[in-house]
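Other chains of the complex are left out, but the ones given are in their true place.
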Amino acid sequence: MRPIVTLLTDFGLADSYVAEMKAAIFTEAADIRIVDLSHLVPPGDLRSAQYLLGRAWRRFPVGTVNVVVVDPGVGSRRRAIAVRHHGHFFVGPDNGVFSAVLDGADVVELRVPKDASPTFHGRDVFTPAAARLALGEPFQGLGPTVRDPITLPSPQLRVQGGVAEGEVIYLDHFGTLITNVPGEKIAGATAIEVGGVAIGPLLRTYADVESGKLVALVGSEGLMQVAVRDGSAGARLGVGVGARVIVTLDA
Amino acid sequence: MRPIVTLLTDFGLADSYVAEMKAAIFTEAADIRIVDLSHLVPPGDLRSAQYLLGRAWRRFPVGTVNVVVVDPGVGSRRRAIAVRHHGHFFVGPDNGVFSAVLDGADVVELRVPKDASPTFHGRDVFTPAAARLALGEPFQGLGPTVRDPITLPSPQLRVQGGVAEGEVIYLDHFGTLITNVPGEKIAGATAIEVGGVAIGPLLRTYADVESGKLVALVGSEGLMQVAVRDGSAGARLGVGVGARVIVTLDA
């Protein structure tokens, strides 16, 4: 069976842009399965796109082709690239959105067809390349090797002297604040603070507190998060992406 | 051809949660068709989930596996279950969301793998079980029989003395108020009142009134509803789920 192509964009769901990308895929290859990763990335928000891609790509089978179109520089001199990382493929703009999968990866620059719209490489450059990869076209045949892909700085994380300091990296649909503090670093947490507010001990799941209470736990991607049971932690604490997180560890 | 798996959640469309569930399905079974029932159930709203599931499941072919993840008690002692009802399957939490399909059904408790995230059974418990059902694994092999699944009380409905009394059970995207009063009970309706407002006679379709006017009719699932043509009845009447509905019947 053909590999899966996933789509992650900031295109929203009202317009025809996502369907036009799917048409481009089906025109190249009728029997490809397409999975919408999300199309509600806030416009141009590379950090949210990185978080969502980082959660999802490793759960798909080897060979899956992940297309990311969060691309405010479309049509400028920024390169269009494809990345091969542990057998998974990534296609999109060279703007840092693939920073987390560049380590040890192969990267090539995609050719931009003469008739590609300068405002819609998602349809005219990225999805056609993704479809060709899914059809088995050799990766290196897509274009010349890129040795210096753009990388973005990682969110701050420091673990030393019995304290882990990080930040909120994502706010989800439920209002849960996802941090960059890995669960395995904070097994002996004695105090947790987000945006200056003490949260309480590290628990296991939302139902470990009463409805309406704050709870800190290790989320399903392995990172510490802060939630309000049956409510929104983002609204409760009045903080969002970038807020400071401090975890005091057992001596 | 493999059965269909449908997904009904309160996960929203911005995050990667739905895609991670699809990855879990495709990892077990590459050739399964997945249909999104809805992912915009209000967080934790079991009654809306029940209404949407009740409308949709019987329209899919026998053998379809319906996964519901409206699950505020995830990771607590609430059981994870699978239900077989007239050849259709249902997988999700034992929190009452399946009340309407438990009559005469077989119910089993799903095993929760040791490495399942305590906050994401949708990905780590329910969809893997759904994929195995779709692959033809025997239902009884999923786990031990459950004899006392949780049921939720039905919305109030009373038909006697020439009056049907019920309530609004769902507010849809158009602002239409769906009630629990079955169309076949009110053929001789002479007066209809919702939230204390008289609506007018029972008509056949929206276009039977002028633009902007209230209209009561029997909706496409067989229940009485109140709409505003080219507008929102919820906004017009200022009422929502739980509002009282009174239909006076022909003597």
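Points worth noting:
We just call them A and B in the order they show up, numbering each chain from 1.
Definition applied: contacts are C-beta pairs under 8 Å (C-beta built on N, C-alpha and C of every residue); 3 or more make two chains touch, one makes a residue touch a chain.
Quick caveat: nothing in here was measured; it's all calculated off a predicted structure.
Note on stoichiometry: the full complex in this file contains 3 copies of its one protein sequence, with 2 placed in the shown coordinates.
Here is the rule we use: only the chains that are shown with their structure count from here on.
Matching CA atoms, the turn from chain A to chain B amounts to 120°, rounded to the nearest 5.
Across the complex, chain A meets chain B through its residues 1, 4, 6, 13, 33, 35-41, 52, 55-56, 59-61, 172-174, 204-208, 217, 219-220, 229-230. Listing the residues of chain B that touch chain A in their complex gives 11-20, 22-24, 26-27, 30-31, 43-44, 72-76, 78, 117-120, 123-124.
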